[in-house]
Structures are given as C-alpha cells and as structure tokens.
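The complex appears here without one of its protein chains, the remainder shown in place.
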Amino acid sequence: MYIYDEFDRTLVDERVREFRDQVARRLSGELTEEEFKPLRLMNGVYLQLHAYMLRIAIPYGTLSSDQMRMLAHVARRYDRGYGHFTTRQNIQFNWIKLEELPDAMADLARAGLHGMQTSGNCVRNITTDQWAGVAPDEIEDPRIWAELLRQHLTLHPEFSFLPRKFKIALTASAHDRAAVKIHDIGLRMYRNGAGETGFEVTVGGGLGRTPFLGKTIKPFLPKRDLLSYVEAIMRTYNQYGRRDNIYKARIKILVHELGAEKFAREVEEEWHSIKDGALALDPAVVADIAARFHYPDYEELADNPPELAKAREGERFRTWLANSVSNHKVSGRAIVTLSLKPEGGPPGDATAAQMDAIAELADRYSHGEIRVGHEQNLALPHVAQRDLPALRRALDEIGVATPNVNLISDIIACPGLDYCSLANARSIPVAQEITRRFRNLDVARDLGRLHINISGCINACGHHHIGHIGILGVEKNGEEYYQVTIGGRADERAELGTILGPAVPYGEIADVVEDIAAAYLELRARPDELFIDTVKRVGVDPFKERVYAAR
Amino acid sequence: MTSPLQQKLKITGPVVVTANRLGDGAVVYRSGDGSWTEELAAAAVVTTTPAAMELLTAALSDKLRAVDAYVAPVELTPHQQVLPGNLRERIRFNGPTVALPGES
Partner (left out) sequence: MPLVKAGHIVEDRFVRVLDDAPVPEGAAVILPAARLLADARELVLRQAPTGVIWPNDRKVAELAPYLDWISLVALVFPNFRDGRAYSQARLLRERYAFRGELRATGQVLRDQLLFLQRAGFDGFEVTKEADGAAFAEAVRRYSVFYQPAADGRASTLTARRARGASGAVPSRREHVAG
C-alpha cells in the first residue's frame, strides 16, 4: 500500500486547517449554507435525515491496520460505534456533528485518512479491484496508476467545480472486478499486440436516471500519456458539460449528445496541445510513487501446506474455504474475503469492535493490510495458507465468516430511506429479509453466484442497474414500492438489467426474489449454469411469467 | 419519498416546519415562539397555506440555527397528540427502522 511522504501529510494537514476555518465561518454565519455546502461536500460531509454523514476515502480500497483502528476510534468517539462500507470503496459515518468534524478530521489525518473529494462536483475516490497487487490474473498493480491520478486530481484548481460529480475506476485483469464500464472514465490496463502495457479508455459510463455503459474513445493509451489524456477529458467536460440541468450534467450525457466519435476528437485535439508538456509521465516520477508502495516481504511458502490438508477434514472449514478464499499470485498465499453480510444484518456495516478485531487479524495474518470491495465486503490480501484454519476461527468469532460471498445473501445495498435524504424507499430491511429467506446456505450454494443490488432511489448508489437482480425503491402514493430488473452485470461483460414487470409493494418484494430464484431453478439448463447465464439464454419473459403469474 | 425541498406548498392537513440543526444535524421542529425543538409535541402545528408560508419563511430566514427547513405533514390523534405524518417523517423522528449494528 502507498505510504505518505511529507508532501502528502502536509497537504492533508493543510486541508484540515482550512476546513476548521470554514466550519467556524459557517457556525458564525459569515458563510451562508449556500456558500458552505459545496465546501463541506468537497470534504465528504453530507446532511442526511438524522444527522451529518461523513464519507471517508479509502483510496482504491486499500487500508492499513492502523487506519482501520483510526476508523474504529472515529466510530466510537464521534459516531454511534459503527461505520458503513460503500459501493465506491469508501466508509460512511452516519451520526457526525458538524461542530466536531474538524477534530474528527484532525484525528483521521494522523492516520493519513481524509474525506477530500468524496462528494461534490469534483473527481471522487478512484476505485479499483480490491485484489489489486495480489490477483493471479492481473498484469500489473493498477494502484500505482490510481495513486498518480488521485494526486493529480486532488485540489486540482481547474477541475474542482465541474458540472457534476466525476468517478474513475481502473482494472488490470481480464476479469473486471472494478466495474470500469459504469464509470465516467474507465481505465482497463492490458498488453497490446506489441507487448506494451497501456490503457483502454472508456468514457461516459454511469447509472442513475439515464444509465449508460462507457464507450471506448482511446483503444490504447500508453502509460506515459495517462495524466495528460485524462486532463484533456476533464477540460473538455469542464467546458462543455451541461450546467443548466443537474439531471443532464454528467459526462455520459455530453458523450451521448455529441456522439462518442466527436467527443473523442474534441479530447484528441485538446490532448495534442498538452501531451508532451509537464504532464507527460517521466519514468522517474512513476518510480518515485511506486517506491512508496509497500509490498510484503513474503516468506517462501508452498501451496497446500499440511495445516490446510488437515483442516479440510472439517466441513465448516471446507465450506468457508471454497466460498471465501481465493487464489493468490504468490504460492502458499491466499486472499480471504470477509463477509459483512451476516443473516439479518445491514449490508456492509461493521462495528468499532469488529474494526479493531479485523485490524488485529490483519497485523497477524495479512502484513497489516486490508481491502474494501465495491461489493461492500472486506478482504485480507496477504494470508498464508497455513494460517487459514486459525484465521477462519477468529473471523467466525467476530461474525465476518459467513460463507455467502457472491451468493444470493451477499447483497449490495445503499443505506436507503432509513438514513438518506434522497431516498424514496428503504433498502436495508429489504436486504435483511432476503437474507433471512435464504439463510440456508445449501440453498444459497445451489443457487450459485447471484448478485442482488438494492438502491433506495434512482440515484442508484446500490448499483441496481448492474445487479443480476436489481431492486429499485420507488414511491407510489406515499407507499414504498420496488421495481425489479434482472440480467445486469458489473464485470467486463457489463450490461444493464431489464425491467421484469410492475413495481411491487414493500410487503411483497422478498416474495418476488424467492419467485425469481425458484424460476431460475426451474429454467436452468444444468445445476452449474449460473443465474446470469440462464437469463441471457432464455430472456426475461419466462421469469416475468412465473413471477407475475399470481400477481 | 420525493424530497420535500422540491415540493410546491399545498396544505391539505396539519403540518409543521422541520429542519436539521446546524451544529449537529439533529432533526428539529419550529415552535410558535421562533425557537427550534427536538420535541414534535412542542412544534407549531398549522393547517392553512398562509400560516405554513409564514412559518416557513420565518424558519428559512433563521440561517444560523437550522438548515434546509421545509413543511412536513403531521397526524393529529383524537387526543391531540402530534405524530409524524408519513414514513419519511416517522424515520426522521424515530430514527432508522432497523437496529443499529451492535444493538441486539
């Protein structure tokens, strides 16, 4: 993970000081709410239903154990003892007081944490694969490039007042675990025919009211040109993105209205003027950033140590191993996913006690490093296979070893109307009920990989458009209703889901999910045909018929 | 529910003016004496559009103590108890409908 140098630390400290001054000027009335709101948003401070909400950035989803302990401290000292991990690899605290925010920010800064640009019309947290740096199928660690971009776009004087928010994601594996196609800029690292590594650049992906998948505007961008090319995209967007209508202000609308080709030409023209200037990436600059990325000094270990073979005799261990443990690029190691989706629990939440315990386990088993995924689970990326049995027992004790990763009860959900002032309907109790209906892990395993995404409103923070089953909360006559889509995908074969039928009331949504699951069991060609593949093969109508037959 | 901050004022029943307190974000209600209270029972309840407009205008001009004031429906029980008038307001008044993590 990236270790701050004195420049990085100074910047965050200066930011804290600036925010302290801004809060003071707001509390004294010198700043109006209208003047203050964009400033607090640029520090990740929202006003929600019950209180202020603070969103802390976890750059590309990498966290140190010390940072996790600091998050636990903030949860205890300034909040109600828990935090929520989000679909953009951030963490949210829901009960923060504005008056205490400068102190909370100062505490966070000591651990190199901040809320810079986690909201507002600027570039948000840059996300990537939560297995970056350890995934067997990756060509190189995308986080170095994410960090280069993060720095370049932090407090960028030209791009801090964009038409709307801006989200960037990177992947460096054939299998896209970062959902780059639904981002404003998607960067896919790959090796071209000549053996050079560069980026395929997609632009204009995004969900919400008008969902789009990103369009390729640059099939191969050399690494040297990353900053200048992104600068050219941002400058084009800043000048020509719509400012008259917030629902049409994202870059996806600009790309759609101009057409991808014309947009690409505009960017190319701007880029030609700057590509060989100060933003051309000198290998020395890249090496400098890379030098501060700390990689563990792995002890040499063999795969399948005796501890593992012995532990496999136990059914619980075997189940967990098959579900929550993934291959690592270094022999003798494994990547362990921690499920934050216990039965009946709010998806993605962790208590301060859990955070402290996880930090402890990270120190003992994962070289002090933790990852946050957009599926709202955590991961320990550097675990020795021989430690898996002991680790599983410890994870089970703190309630993060439910072997439901990627199964139907591993639900991705926004906070919804229980917390969020934008919401139309609640999402957490819907998720909780679904996990109760599918508490039987044999049933869940039989259903196989099945991603449910729930959003409490059309802003789609739950990414419902790209869920295998997507659930969108809507309001009808003051009542909560839910619109269901199926067939969405978040990966390299990204697709938007198709509406199944009329929205159903709160009392019926869990039944609908059960009916969809039953329909899948009936329609699948073989037990190992995944839900998403069955939908692709037979289409939406057979599901629609079965689900709406009795409704 | 659709954000009340975007609604046109159309009073069809008893309403209060509600906001979030600037310093800590807590849910508050405008009372008859121009102060803000966390107690819904102490909120000024009005039933006509002009009265609601007056209450709202006064609340909005109080920039220092409360933020994003708007008109919210309430329900009056037969015993004149004031209750939140829709799900969103129930959640704002009572808190999330789900147990917070760490609570049983």
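Letters are used for the chains, namely A and B, taken in the order the chains are written, and counting of residues starts over at 1 for each.
Here is the rule we go by: contacts are C-beta pairs under 8 Å (C-beta built on N, C-alpha and C of every residue); 3 or more make two chains touch, one makes a residue touch a chain.
Only a predicted model underlies this, so the values are computations on that prediction, with no experimental measurement involved.
Student: Shown chains touched by the missing chain?
Tutor: A
Student: Pick from A:T10, A:N192, A:S331 or A:N440: which residue touches the chain that isn't shown?
Tutor: Considering all chains, including the one not shown, the answer is A:T10.
Student: Among A:D276, A:D303, A:E397 or A:D446, which residue is in contact with the omitted chain in the full complex?
Tutor: Final answer for the missing-chain contact: A:D276.
Student: For chain A, enumerate the residues touching the unshown chain of the complex.
Tutor: Contacting residues on chain A, toward the hidden partner: 5, 7-8, 10-11, 14-15, 17-18, 22, 30, 35, 38-39, 121, 151-162, 235, 238-239, 243, 273-279, 282, 284-285, 288.
The rule is short, and it goes like this: only the chains that are shown with their structure count from here on.
Student: Centroid of chain A to centroid of chain B, CA atoms only: how many Å?
Tutor: Inter-chain centre distance comes to 34 Å.
Student: Going by the contact rule at the top, pick out the chain B residues touching chain A in the complex.
Tutor: 1-3, 20, 22-27, 63-64, 67-68, 86-88, 91-92, 95-98, 100-102
Student: What part of chain A is in contact with chain B in the complex they form?
Tutor: Where chain A meets chain B, its residues are 26-27, 29, 32-33, 47-52, 80-82, 96-99, 345-346, 349-353, 417-419, 421-424, 426, 428-429, 432, 475, 478, 480.
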